[in-house]
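Of the protein chains in this complex, one is absent; all others appear in place.
Each chain carries a letter (A and B) given by its place in the written order, and its residues are counted from 1.
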Amino acid sequence: MTLGRHLTTFLLIASLLTLFMACLLGATPLGPDRVVQTLFGAGTPGDTVVIWQIRMPRALAAYAVGAALGLSGAALQGLLRNPLAEPGVLGVTASAALGATFALYYGLVSFSAWVLPVAAISGALIATIIIAIAAIKVQSVITLILIGVGLSSFSAALMSLLMNLAPNPFALSDMLNWMLGSVANRSLDDLYFAGPFLAIGFVILLATRDGLSALTLGEEGASGIGLDLRRQRIFVIIGTGLLTGAAVSIAGAIGFIGIIVPHIIRPMVRHDPARSLLPSALLAGIGLVLADILVRTVPSTSELKLGVVMALIGAPAFVWIAMRGRTLDD
Amino acid sequence: MLRLIALIGALVLAACDGHQSVTGTGPERPMRIVSLDYCADQYVLKFVSRDRILAVSPDANSEFSYMRDRAHAIATVRPRVENVLALKPDLIIRSYGGGPNAQAMYERAGIPVLNIGYVNNLDDIPNVTRTVAAGLGAPELGNAVIAEFQTRLAAIPASETPLPTLYMTPSGVTSGPDTLIHEMLIAAGLANYQTRPGWRSLPLEELAYTSPDLIAAAFFNEQPETVGAWSSMRHPVARRQLKQNSAISLNGAWTSCGAWFLIDAIEALAQGNRP
Partner (left out) sequence: MTKLVASNLSVQTKKTCLLDDVSISVQSGELAVLLGPNGAGKTTLLRAITGLLKPSSGGVTLDTRPIDALSPKRRAQKIAYLPQTRPLAWPSRVIDVVTLGRFAHGSAIGSLSDDDQVAINAAIQACDLTTLQHRRCDTLSGGELARVHCARSFAAQTSLLIADEPVAALDPKHQFKIMDLIKNYVANGGGALVVLHDIRLAATYADRLIWMKAGSITADGPPDTTLTVQQMADTFGVKARIENQNVIIAGSID
């Protein structure tokens, strides 16, 4: 399908351009020529550190987190057959943040740096499993979203309680970042430890995407054309759990990007959930890098949070999509 | 009838006494003193004998409390109005404890409040120390402390070529001009690597180009492993500074309140500077 291929190519080029733009911003004024030189390995040692250790890792972190959340959103929407499904709304990001903060502020991370992403992923998987089980038993997706709201609220409350009680003195001051998201001071180290989980989650969701197309026919119809429904559910659960957990371990809980982006992409891929996965990931990555650029350029005494930018755009979009209603039944 | 008049009279007199709005100076030798935060704790533990201290803040025993050795077995109280009033203190001493409305609230309850002034630069330290010591009823001890501070400060050798020094903490913030920390570095004969005023995140991009000659590392003894999840101290560029450059370790207790013991930090810096 040439439209799909063109879209993906366009988004890849746009991604590279956006990452380049993000590298232009920073405390040290670096002209585009110096940035380009450094990107191709011909920069001065100072420039190289600035671009490759400070600016690019932050941009890549924003991109990876955006892509992970966009992909998870698209996959969850395909599985649950509803445009409102997304890790933030369904309580998955809040549970992941709970796992991460518990491990971090009670000193579990001192055993190994891998503990942080694993803890966040565990939180995410618990929530995704609860949602998936509920999706089988519950008919209406509204109920599912309410369960997600419940999960979110409970996780957020537990997180606040734990951080208040934590022996670590930084817990409370970090709370805002965990709940609203930020990629400040992210380095290649952070990407290194979350990277494998991001990669595996990516591969799982992309490899099983055709099953999401089959689900267009509903669960019975999809089983009829040969979909192994249990397997599909399990893979989407594991994939979104890994991606959301890893993303939250890098940047805290960022919501709504998993709703906005797939909603934009789907009409461009003839509403096929499988075809929407990769472009959703790419566009969401671009979106979060742009949001981070906004966060860094808007003059304010304390840095604006990524989650705030996303919520300002995403929450109205969420309400608008919900009010349009379901065009087709399920 | 007479007894009633006497009772009312006594009550009126007591009320009048209480409305004496005393800020800065309390009774001549207040006997029952409560301290609301750990900066106030330092002054009260230094200038007041144990029998006159009613309670200190819960942080008096923490690692960053300079006078913690004197805080053993002294009662602590959380800076909540009900808790403090229940102790019936003669004087309350605070710098930030109890919140911005604390002074008004305690004075309405008839208890004088001694506020420790804000210390912006090194000259403020003797002034604040003098005022607080007088308010606590120990003016001579106050003068002695000030004299020692000034003597030790004068003894710091001036430096011909002040070395650029970066002040680092686990929270990843550093201090530029217009702060007490900046003055501390200058007084120690050093230059401040950070040129932007105020408290900010570590200047990672600048560190990519030029390294400071020295690092003033504060609070790392108390919190070696714990760092905020978004602290710029986690960044490899920042961590490299600690590894590559000579670091002078400062106890967090020395710098955590702008008080007379800052001289310990200044001396440590000046000493570490010497080859």
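In this section, contacts are C-beta pairs under 8 Å (C-beta built on N, C-alpha and C of every residue); 3 or more make two chains touch, one makes a residue touch a chain.
These numbers were taken from a predicted model, which means no experiment stands behind them.
Shown chains touched by the missing chain in the whole complex: A.
From the options A:S160, A:S173 or A:T216, the residue with contact to the chain not on display is A:T216. Of the listed residues A:D189, A:D272 or A:E303, the one in contact with the hidden chain in the full complex is A:D272. Here the missing chain is touched by one residue of A:P32, A:G224 or A:P316, and it is A:G224.
Against the chain not shown here, chain A presents residues 1, 4-5, 81-82, 210, 213-218, 220-221, 223-228, 266, 270-275, 327-330.
Just so it is clear, only the chains that are shown with their structure count from here on.
Rounded to a whole number, the gap between the C-alpha centres of chain A and chain B is 43 angstrom. Against chain B, the residues of chain A that register as touching in their complex are 26-28, 46-47, 49-50, 53-54, 104, 107, 110, 168-170, 173-174, 177-178, 182, 184-185, 187-189. Chain B contributes residues 170-172, 201, 203-206, 208-209, 223, 225-232, 234-237 to its touches with chain A in the complex.
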